[in-house]
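In this view, the complex is presented without one of its protein chains, the others remaining in place.
Going in written order, the chains are labelled A, B and C, and every chain counts its residues from 1.
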Amino acid sequence: MADAGLPTVEEAMALGLTRGEYELVCEKLDRPPNQVELAMFSLLWSEHCAYKHSKKLLMTLPTEGEFVVMGPGENAGAVDVGDGLVCAFKVESHNHPSAVEPFQGAATGVGGILRDIFAIGARPIAVLDSLRFGDPGTSERSRFLLDGAVSGIGHYGNSIGVPTVGGEVYFEEPYEQNCLVNAMALGLGEREKLVRSAAAGIGNILVLYGASTGRDGIGGASVLASAELGELSEDKRPTVQVGDPFEESKLLECSLELLEAGLIVALQDLGAAGLTSSASEMASKGEVGIDIDVAKVPLREADMEPFEIMVSESQERMLCVVEPGKLDTVIALTDKWEVHGTAIGTVTDTGQMRIFRGEELVGEMPVVALVDDCPLYDLDPAPPAAPIYPPPTATLDPAADLRQALLALIASPNIASRRPLFEQYDSIVQSRTVRRPEESDAAVLQLPGGRGLAVSIDGNGRKVAADPYRGTIGVVLECASNLACAGAQPLGTTNNLNFGNPEKPHIAWQLTEAVRGLGEACRALEAPIVGGNVSLYNEGASGPIYPTPVIGMVGRLPDVTRAGRLGFAREGDAIALVGRFSPALPASELARLRGEALPDGLPDVDIAAVRATQEAVRDAVREGALSSAHDIAEGGLLVAIAESCLAGDVGATLDLGACEDAWSALFGEAPGGFVVSGDPSAIARLAEHTDVDVIGAVGGDRLHVRAGDGEANATLAELREAHRALARLFP
Amino acid sequence: MKFGVLRFPGSCDEVDAQLAAGRVGEAVLLWHRDRDLQGCDAIIVPGGFSYGDYLRAGAIARFSPMMEEVIAFARDGGLVLGICNGFQVLCEAGLLPGALLQNTNRRFTSRQVRLEVVNSETPFTLACAPGELLSVPAKHGSGRYYAPDDQIDAMEAAGQVVVRYAPGDCFNGSARDIAGVCNQAGNVFGLMPHPEHAVDPLTGSTDGLRIFESMAMAAEGVRG
Amino acid sequence: MRVRVLVRPKAGILDPQGVAVEQALPALGFGGVTDVRIGRLIELEVDDPAQVDEMCRKLLANPLVEDYEVQLLDGAAGTAS
Partner (left out) sequence: MRVRVLVRPKAGILDPQGVAVEQALPALGFGGVTDVRIGRLIELEVDDPAQVDEMCRKLLANPLVEDYEVQLLDGAAGTAS
């Protein structure tokens, strides 16, 4: 191999490696790396691929359970849903690409998570999104990012025929300079037909199929995912990756047909770090070597260097391992779907990744060194000495009464109807969607045999910022509460940890505490983590984002015809507050509107008690005993009730009786509270299993509430008008 | 009664259409590169994004070998239903008058709409009452129906405007709220909303079934 | 030979994108802009430029709602529909 012009340590550092890491690479190779090798090491040893600051924490999470079929480590996790079927699911972030170009960033985020799903042999059946931006009222940039991200998600999901069935979006100042765009996907597959990504069979052939390879996102994984965005100079900006959902729809059908026909040994999508990471990880999992000839890779631009081909992040590509005798059949099938496959390499027994350009060997590295030898770092967590986040900007008149506060909350961008967003998504294609957005707290999809799946995605950065440990527990509980309202029992959990720079002690502390809360809550709910993603270094010039663990949970319903609804349905039904609910205002949505600083810590949560309430609500929904069930989240009890009124197009009259502090009672937030409605006898039966307080009745065309000597009154029309507040963001 | 549902690269709602048609008869998928209509009594050109909707929705798909067969089948009086992208394909292929342009709101929009049955005497609306309102979802970015005014006058006079959006429900800016039209002979019908997504009380309304039932009645009539 | 095809919405056909651009410009500080029309630009390399007109009629433009104009880029003037 030519060793002239070897890259310097400075170049290695510009690619994101530390001096120590570069020296370790030299030691592993027994010589300094050349350009191809350095490019590959810098990607595989990046935070994004190696999880070097989070792996030790992630190892503390519960990953096993009754329903887990595939845990973290594969392209997606999978849980058993009965009858030989599994549900594969995972959430991923595309934060930095979306901050650069929101439409393509969000679109390729959806494309990437969908490939993860069909890479394990499951057909994608749903997408959800989780979005965070700055204040849309004052920030034009936030409106631009929101508009672009939503159109990008819709563009990709709609065009490929996978319904976007749910999601969440929040607007808070700390996301102004660093928006979050997370996408989750679910797939359905046969348990026996799942495929893993481990390369196997010495002499077998690697086939690359899908889009041709261009200079998309070169340097992306190392630069984009591992440097703070503000540090990125113009010339380091990678080329923007453009998504092509049409190509991906062919890729998807072709991949599933290859698997169905039993033609392939292993399958892997090309995501961040392109061919480098997919090939190396396939080799590592199979404990084999791989030879790749970059001259065989179909290129979009003729003059690409071997290292560029190896690190390109061109979208819509897949890599599979094929027995030589089946190669022709595989190529023919890829031709049928117009995603023309090419044999680009072979599985070897060398334990080496060897990169050739034709006959010329241009790179040779031990697979183990590339994939497993990246140093893992211990965090140095310490709680912040002073508050990290300035108080939010106050928008609510301090003299506002209960009614004005209710209307302001309903119109808050964090609570107002998401209809203007989700109307841009096809939520019904594939004919499985039993509960569309705004019909239930969780989306519900039907499965063969009359059963159902429920899915929800949740996060609450403000509460996690106030208390990373309890805040994260609250998020996991909210996700499970959403499932309970639909009548579903959790099967498994996925998560995306969106945090700032973990090399800073207070961020390390947020991350450590949040993961502790996540593990504890998932353990207590028996909803193990089957996969996820970590996105660090989310900081802008004015500081870090709120620490934002985003939790996605999948549950199942034995009888999908009884899926719960959140809207009040019948005049005369009793309305009850369910659960041992201790609402508090600090860190609530009302506190945000009032411009109050975040508290230092949140009240303790009794996870077991919340779980018991969730089970009681779930069982009542499953029996068909309730007309509606809705969990109490942002905005507290009165907002939850207003949402049930709006969803059912009917009013309610409530009396909370004697009440020390009407504000806390009506607008305070805490995990574990539900608003249900139904026949008084059904509510009485529910009271045998959990705390139940009948507080009013469904009926009329207004919401009227009395709490102690406080009172609020609004017509449905007024509530509806306030609830439409987001529409003006999408003129 | 045997329905054939076309499948192009990029089709999305073909399996949904197959399931819906399967409730009133047999339904098979037909691959765009084949030429065998497999003895189908009616053809459905489904929704989705054939060829990614690149260039113009429906522009590339209409040239596929199977579409050539469908054009011949339609010229011989065979029943052809185009839904959403299928409607766009049929317009591009010249089997239906007019064109579908970008929604005036410039956004892909997905919403349950009410469709008014304007002509209940076509083979696709036999099972509907005149003026009946059907609740059906619509979801598209390019669904604004356009044809020159005098042509629409003539179409209205001839009963070719088959379904309209009910007042207030037209989000795409279609001329005269037109949601679906048929050809002069009445055997080819295209509409933007999705009757195949309104066939099961579990996932929505069941009003869309009426379209498939009508087709089955018409086909039986022709045969009998 | 490199060929450019300009495809425009026909006169009288509403062009919502054009309208949106026109409405957005004043807020960005650009006054005095009217009659914005947005169409498609297609550039291609063809062996036989004589084919292009048919290609336009059959595929690249929809004659009911769009006009097209062909420009041969290596010299010679184009033809318009």
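In this section, contacts are C-beta pairs under 8 Å (C-beta built on N, C-alpha and C of every residue); 3 or more make two chains touch, one makes a residue touch a chain.
In this text the structure is predicted, and so the values were computed from the model without any measurement.
Engineer: Which displayed chains does the hidden chain touch?
Structural biologist: Looking at the complete complex, the unshown chain comes into contact with A, B, C.
Engineer: Kindly state which of the options A:Thr239, A:Thr342, A:Ser582 or A:Thr715 is in contact with the chain not pictured.
Structural biologist: Selected residue, touching the omitted chain: A:Thr239.
Engineer: Of the residues A:Arg19, A:Lys55, A:Arg300 or A:Arg728, I need the one that contacts the missing chain.
Structural biologist: Checking the options A:Arg19, A:Lys55, A:Arg300 or A:Arg728, the one contacting the hidden chain is A:Arg300.
Engineer: Pick out which of A:Val25, A:Val79, A:Ile160 or A:Ala211 touches the chain that's been left out of the picture.
Structural biologist: Of all options in A:Val25, A:Val79, A:Ile160 or A:Ala211, contact with the hidden chain holds for A:Ala211.
Engineer: Which chain C residues touch the hidden chain?
Structural biologist: 6-8, 18, 21-22, 24-25, 28, 30-48, 51, 55, 58-59
Engineer: Which parts of chain B face the unshown chain closely enough to count as touching?
Structural biologist: Answer for chain B: residues 51-52, 54-55, 60, 63-64 touch the chain left out.
Engineer: Can you list where chain A touches the absent chain?
Structural biologist: 100-101, 104, 211, 214-216, 239-244, 246-247, 300-301, 314-315, 338
By definition in this document, only the chains that are shown with their structure count from here on.
Engineer: State, to the nearest whole Å, the distance from the C-alpha centre of chain A to the C-alpha centre of chain C.
Structural biologist: 41
Engineer: If you average the CA atoms of chain B and of chain C, how many Å lie between those two points?
Structural biologist: The answer is 29 Å.
Engineer: Measuring from the mean C-alpha position of chain A to the mean C-alpha position of chain B, what distance in angstrom results?
Structural biologist: Once rounded, the distance between the two centres reads 36 Å.
Engineer: Counting only residues that touch at least two other chains, what does the list for chain B look like?
Structural biologist: Not one residue in chain B touches at least two other chains.
Engineer: Two or more other chains touching the same residue: where does that happen in chain C?
Structural biologist: none
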